[in-house]
Structure formats: structure tokens, C-alpha cells
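A protein chain is absent from this complex, but the other protein chains hold their places.
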Amino acid sequence: MTPKTNTAQLPKDVLLDLQDVKVSFETREGTVTAVNGVSYKVRPGEVLGIVGESGSGKSVTVRAIMRLLAKNAIEGPKGSIRFNPNGDQTYDLHELSRDNRQIRALRGNRIGMIFQEPMTALSPVHSIGSQISRTVMLHRKSTKAEARARARDLLERVQLPNPDLMLDRFPHQLSGGMRQRAMIALALACDPSLLIADEPTTALDVTTEAQILELLKSLQAELGMAIIFITHNFGVVADIADRVAVMYLGQIVETGDVDDIFYAPKHPYTQALLQSIPRLGQKKVRRLKTIRGSVPDPYHIPSGCPFHNRCDHADAALCTQERPPLRGFDNGQEARCHFAGQLPEASL
Amino acid sequence: MLSFILRRTLWAIPTLIVVSFISFLIIQLPPGDYATAYAAELRNGGDYITEAQEEAIRTQLGLNDPVLLQYGRWIGNILFHGDFGQSFHWNAPVSDLIWDRLALTLLLSTLSLVFTWIIAIPIGVYSAQRQYSFLDYLFTVFGFLGKGIPDFLLALVLMWISFIWLNLDVGGLMSPQFEGQPLTWAKFVNILSHIWIPIVVLATGGAAGLIRVMRANMLDELGKPYVETAYAQGLSERQVVWRYPVRVALNPFISTVGWALPALFSGDVITAVVLNLPTTGPLLLQALKMQDMYLAGSFILILSVFTVIGTLISDILLAWSDPRIRYA
Amino acid sequence: MSVDPNHPDLSLEVAAADGEGLYTARPWQLIWWRFRKHRLALASLVFLIFAYTVAIFAEFVAPYSPTSIERLQTFVPPQVVRVWHDGAPHRPFIYELERTRDPVTARVTYVQNRENPIPLKFFVRGEDYKFWGIWRTDLHLFGLDDRRQKVNLLGTDSLGRDLFSRLVYGARVTLSAGLIGVLFAFVLGLFFGSISGYYGGFLDSSIQRLMEFIRSVPTIPLWMGLAAALPIEWDPLFVYVLITLILALIGWTHLARVVRGRFLSLRTEDYVMAARLAGASEYRVITKHMLPSMTSYIIAAMTLAVPEMILGETALSFLGLGLRPPVVSWGVLLQDAQNLRSISLAPWLLTPGLAVVTVVLAFNFLGDGLRDAADPYGH
């Protein structure tokens, strides 16, 4: 199989490159646009955090990368998703169909993925060990014994107690945290260069969440893969991400280094969200800052800047009519707001 | 696992006792008893029998004893002597009448079950995977028809069609000239040319329902996160579907396999009557109509025992295939 | 007004309804809107209403008594009602039938006399009957003025009885047996299901054991055994009730399971607890909060159970274990079509089978449509 490589080879320091990705879904009510022109890059070995509320399109975007979109999905005409797993070979993922051989060779091999619900994301009728070794055998053409040994190592690496015993355990015999560890072991089965984590700690208790985040951080340091970490929790992003992208209604409204996002947000949505979260040890105020209204449903996305009807700084003429461009700053920060950089400083 | 099997097996025992008791009650239900019937038979034959003689027979056979005692005697004879009693109508021991018919019934049922599964599983999986496709609709229509057409009607129509268009006389399991003959190639071919109708009839009814079940199970399972996980490992669509959701969707199936066997036994009662098959069904029907109660009760007992054992087997199979049950 | 994207928007089902109408639509209205989308279910509903109307007015709809024997009109094939005679339109009529005997095979055949159209009349006077056993009348929906000729839309049987009339009378027995059977089953199912689901604990587990036991008994032989145990000489009406009861005895476990499942899931719904915490009595919680959201499910489940009962009755009667002549039911009618010889001689004897299939399918479609529409809130 000769992999199809693109004429435009991605530079060595870009692992994944999304340009203008657009995903809509054909439903009986009409077409819903879930992702509307998302672009971002992931560099080898970095952790990109993607934050957003429900319906912001963060999960759909990564499913477009994995080519695991639902069957009623329509992708935008222009967008591209390019992946450069080893630094010298670029795959045009956006051209691959769901069941394409090339993407199958990448999935579980160069790209690993972990999911929100550790309860249901593992097959209930197969043992942990057999699920992991099946992936190993699929991509590494190794024998059963080798794959099982590899599975055992992986379970040890994710710090599951008694890895030898765990190989033959079934998911329902493990606790939520242990299941998520097994899920991570499965995603790392073939040393991927990119790990996609879709809200992996949302269903877990706060103490377990902390353990899983610690584990992911140490594994990342050890194995050097890049991580796309999706969450709605700003605390989790602050803990794990190097860079952050904030999403709202299918668009990235702001990206930047984690410190810049948290200490010098440029987009009013980011600013307002950060201020509305009560946090530990903060000077107590009686009232929390809020964003007015609620997240619009995907069938009625406002015109112009989608945030204008909830924004305190919106200009009636400009923001309701014109979709703002992405404004870049010297520090690499970008914000999709007409007034980015001109708004009053409002951070923590 | 072993303790599970043991527990399930022990649990089957009280069920068997109750089932056998019910079978016995059915024997007892009709007014009159063996002695009455026997006396009536004798009188019809022109013999003279007094009330006192009839009563003597009754006492001799223990028919005046309490029901429980009679039940004990009946079940005791079956358990310890294999004696199911006497068929009044055939004037022969029940056990002589039952066994060879049971063998044929078993053959027919097993073949139909295998056939049912061979049809139902792939179609159910396909229908779920290609929901709302043309073939899915077609199978749905087939499923509804299969559910709506009574077995005996299907049997009648098939028989009629094959008679009119194929000019085959398809009643029975073989042509009359082969009956009682040793198995030869010709007889085998002849049986094959007969057996397909009952199998098609029995399998269509069963498959129609199972396709719906399999499709619904598969649709449930295909939406679950572990399927996405499997895709994310790089497995192809076929590998994902057959290794993961099908395994899980089959579990409710397995839980009915043991139960399907006796269901086919009883389902075949009606079909067998229509198609004039030498299986247990027609004999049971005849026994019931003649109120030949020892024969009928024994049949019901045996079928019930099959059902209980079938349920037991499917529970064990299910535990074997689904770790969630095994380790519960 | 925004709708949470995680919960499927109802307007998807009721796009026709305008915004505010949708938001203030009563639950039954939403169910109806959704049900309306299922064309097949809707058609089935119409068909079943038609079938039951015919069954209710059987004496009036049937041109003849189901038992009147006509020795010279045995095995008459179905007669076609025509509207075209002699190259010109004509009011609905049938041709006169002439009975001849094949000189070679000595078989009776019927030949249409193309010269002699006999007009079909509506609301004609015919045989006397007592409508619902109360009013004596001789009015029939349709028939012939000429008493010597008969109109046999579906032909006649071996005794020359009009199959159409028998089918119509049979519909009354078979269709009502299905309903009454389900009603018995429902009473049992509701009783056991609700105490099982509501009280839980020991009662629940014993009822569950009982249901498991019933499930593990082979149904058809048991039916047959019970049905066969009914003495032949009993009153047909009494036998009819007992047969439906036997059918119900087997069928109730499924309904009980549905009821119990709904009870269990509703009991843990927060809104049920909210009502209790608002001070609502047990009675009010059940009648006002739990039952309304169960009824649609239960109606759907009952609709799906009716065909089982109909098939059960038909099968038992077909085998000669259920209803017996002179009672006319579809199963009894099908007894005449039990062997190849009679079918090849008179294939129209299978029409009651066609009726069974149509009704059973209609109930299945209707039930499926109801089940889909039962929960308009898409949980």
C-alpha cells in the first residue's frame, strides 16, 4: 500500500493542521452546522486544550479528524485536515472516507482516542487484555503472546494495580477510574503521535479526575505524544494544556498560550466565562459575574458574530451584521472579535 | 461459573416439580376418570359391567386416593420405571408411542432452528447497519408478514402452491412407499423433498420475529460508545460490527435459544397437523381430542421438561457468553 | 425561545405546528401529531375501525344467516359484482349461476348465465334475524330481490353456506375474543405489574419468579391441554369466555412486564418525587403523574398483544380445541380448509386466513405506530 502523500508536505514541527473545517448535519428539521470554519495546528508533543460549552462543536471537530463523523454529516467544501505523524509523510485526512484503509491504518496506531464515558466506551463482553492486544496485533502484526505482553506493559504503565490480573478482567469489574486507565492503555497501544482525549474526566469524581490528569501529564512527558484535550472545565485546561482554543457555536473564538488565555483573554466570551466561575480561595463576592441569555440552539445561530446577542461590548451595527475576522497578536494569540485588543483588560 | 450453574440447576428442580404437577392436573381435569372411560369402552363393546365392578377397578387402580398420592404414584412410575402409563386409545404403553416420534421432532426442530438463525442473524445485522435502506424496508415487510401469517396458514398455502405448480404431494415426511423402509439414497432424497416445507414454515415464523429482535438489538448496540472505540482502534467496519456489537446483540438471542427449541416443538404441533408429519404434535392433538389423558399428560410433561431444561441451558450459555452475568 | 441541543427538538416531529402552538400543545395532541406521521399505522387504524364496525353490525352486513344450508349450492366460487353488461354500464349486478354436472368427472360446476343480470340491491329485505338478539328485523345491507338466487361474494362451503356471511359473523367472535382476551390479560398484568413495580421488595421478587415460571412453561401444549379439558357439551358462550381466559393466562406476563418496567422507571423520575415533596398523596401521585405517562405505553403494548390473542384463538379453533361449530369464528371457518383436497377444490375457503392476516398485520402496524408516538418527549 503506497500511502497517498500530499504535494504540500507539512513542516516537521506541525503534526496536525486543520484549515477551515466545516461540518453540518442533515436532519429532518434541516441542516445544522456544528462546526463552522475551524482552523488549528497541533505541534508534536504539545497539549492543545479545547474548551467550550455544550453544542460548541468541540467533539465534532475531533471526530472529523478521526473520520468518525455520523453518516448524516456533510463536510464543508474547502476545509482540509492534514496529518504528519512521523514528520516526513503528510496524510490528507479530509479526503479519506470513514472506512478507508489509510485512516484505519492510522487510527489506534498513530492517533489514539479516549472518550468521556469509561463505563460504556469499552466492550462489555471482551476482557481488557483482549481488547488491547487486538489493537496491537492489528497494527503491529505481532503474535498473540507478544501482543498480550505488550498489553500487560501498557496496563502497568497506566498504573493499574496487578496488571497480570487485569488482563483478564472485564470492564464491569473495574471502577470508573480504573476503566479510564484501561481506556488510556488502549489508546496508547501503538505509541501514537497524537492522543485525542474527549472530556476524559467529566464523568469522574474530582479526586479521580486529578489522578487521571496526573497520569496523562506524566505519560505525555514520558512518551512525547501530542494531546488534543477537550473539556468544558477551565480548571482542567489550566492544569494540562500548553495552548488553548476556546470554542463557541462551531467556531474558535480565541486561541493562545495557556497563560495568555487565562491572564489576558482578548475575546469577550473568554473573559466573561473566566469571570463567571467561582474559584477556590478567591476573594468572596456576593454575586457572580454572568453572561446574559443562554447558548442559542444550533438551528438558530445568530448572524454576524454569533456571540453578539450575549456580549456586553457588541456594536449594534457591526457585530450583528459582520462575522468578525480572526485577529492575531504578537504573542501568537488570536481572537475572533471586531474589537479584540481594544477591550478593557478583564482577566481573573 | 460452576456455582452459577449449580445454583441455576437447583432452581430448575422446583420448577420441574410444579410443571409435572400441572401436567398431572391436566390429566385429571376432564370429568370422569380412567375407570369411567374403561367401563364405557367395555359397554360399547357389548360387555356388561356393573357399577360395583367399575368401582372395584377404580379402587384397584387407586383412583379414589387423594390427588397428591396419585400424583406421587404417577411421577414415581415415570421416574423409577420409565412407565408413563397406558394409552387408552392406542391400548399400548405411552412410552412405546412417544420415543420414535420425539426423535423426528427433535431432528425437525433443530434443523428449523439452525435455518432460522442462518436467515435471521445476517439479515438483522444488515438491516440495522443499513437502516432505512431499500433492503431494510423489504426485510421489515417480510418480518411483519412472518409475524402476521399463522404457521398453519403458511403451511397450507405452501402446500397448495407446491401441489399446483410443482405438482408435488408434500404431505408427510416421505412418500408412502418409503415408510418403514431402511434408509437408502432414494429415501433420503425423498425425505429432503418433503422436509423443506415444514422447515420453511417453522423457520419463517421464527425468523421474522428474530430479525426484528436482532435489528432492534443491533441498533441499540451500534449507538454505544464502545463501538466508536472499536472504530478508533482502526478496525474495519466489518470487523467492528461482527466482533463487538454483534457479540453483545446476540446475548438476548442466546437467552432464548434454549427456549426456542421447545417453542419449535410446540409450534410444530400445528404445522405438523396440517402437513401430516409423523412428529409428536399430531399425536398430542389426537390424545387431547380423545381425552387420552395419560398420553396427553405425558406429552405435556415431556415438552415442559424440555422447556425447563432448555431455559436452563440458555441461561448457562448466556452466562458463558456475557461476563456481566457470569460475574454478577 | 431556545431548545437544548442535547434533547431532540420536538418541532422535528411536528414541523407543521407553529411555534407557540407547539409549546402549548397538550400531550395527547403531540402524540397524535407524531402518530399521524405513520401513514401505515393511520391506515391500519382506519381499517380496524372498519373491521370492528362490520363485526358489530354483523347481522345487518351479512346477507344471509351463517348457518343456513343450501344443498344445491355447494362450493359455489366467489361471484364477481359487475357494473358492465352487454357493452353498457349497468347498476351493480351479478350473473345468474347455473349448476351443471360435468358428464365425465361428475363434478358439479357453476356456469354464469350471461343473459341474465340480477341487480344487487342495498337495504333489501331478506332472512329474518334478531339484531343483537333484541330487535327482530329482516333488513340487510345488500342482497338480491330474487330469493331463489343468492349472492356469494366469497363463494360457499361444502354445505352451501355463504362464506361472506360466515366471515362477517366470525369477525364478531374472533375480533372480540382478541379484545376480551387482552382485557383479561391487562387486568392481570396491571394488577401484578403495578404491585410488583410499585412496592418492589419481596412481593416484586415473588411475582418475578412467578412470571419466570410461566415463561418457562411451553405455551401451546398447555393451551391445548387446558382447552381440550373443556367439556364439549358446555354452553358455547361459556366455552368462548373460558378460551379467552386461557389465552389471557398465557399472555398477561408480557403486559405485566411492561407495566412493571414503566412503574419502576417512573418511580425514580425526579418529577414524581417532586410531586410527593409538594405534598401530593400517593393516590394523586399515581393518578396524576404516573398513570398519564404510562397509558400511552400500555395502550401500545395492548394493541400489540391483541394479534397474539387472535392468532391464538384461530390456531386453537383450527385444531378443533377451541371454539367449535355451531359457533362461527375465523379459526372454525379455517377448519374447512384443513387439507389439500378441499383447498384445491375450493381455494376461496382460505379467505378467512386472509382476514386473519390482514387484521393481525393492521394491529401490528397500529401498535408500532402507537409505540413510536407514545412518548412525544423523546427520552
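To keep things simple, chains are lettered A, B and C as they appear, and every chain counts its residues starting from 1.
As a working rule, a residue touches a chain if its C-beta (ideal position, glycine included) is under 8 Å from a C-beta of that chain, and two chains touch if they have at least 3 such contacts.
Methods note: contacts and distances are computed from a predicted model.
Looking at the choices "Hydrogenase expression/formation protein HypE", "Oligopeptide transport ATP-binding protein OppF", "Amino acid/amide ABC transporter membrane protein 2, HAAT family" or "Multicomponent K+:H+ antiporter subunit F", the name in the UniProt record of the chain not drawn here is "Oligopeptide transport ATP-binding protein OppF". Contacts of the undisplayed chain with visible chains (whole complex): A, C. If you put the hidden chain back, the residue from C:P89, C:G133, C:G279 or C:P326 that touches it is C:G279.
Only one residue from A:E26, A:D259 or A:D312 touches the chain missing from this view: A:D259.
Residue positions on chain C in contact with the hidden chain: 1-4, 6-7, 10, 22-25, 27, 201-202, 205, 269-271, 273-282, 284, 289, 292-293, 377, in rising order. On the side of chain A, touch with the chain left out of the figure occurs at residues 53-54, 175-178, 205-215, 217, 232-239, 258-259, 262-263, 272-274, 276-284, 286-292, 294-295, 297, 310, 348.
By our rule, only the chains that are shown with their structure count from here on.
Chain A and chain C have CA centres that are 56 Å apart.
Residues 66, 68, 98-99, 104-109, 111-113, 115-117, 120-127, 134-135, 138-139, 170, 172-173, 183, 186-187, 189 of chain A are the ones that touch chain B when the two sit in their complex. The residues of chain B lying in touch with chain A in their complex are 224-226, 228-237, 243-244, 247-248, 251, 321-324, 327.
Listed in rising order, the residues of chain B touching chain C in the complex are 15, 18-19, 22-23, 26, 29-31, 144-145, 147-153, 156-157, 159-160, 163-164, 169, 171, 259, 262-263, 265-267, 269-270, 273-274, 284-285, 288-289, 291, 296-297, 299-300, 303-304, 306-308, 311.
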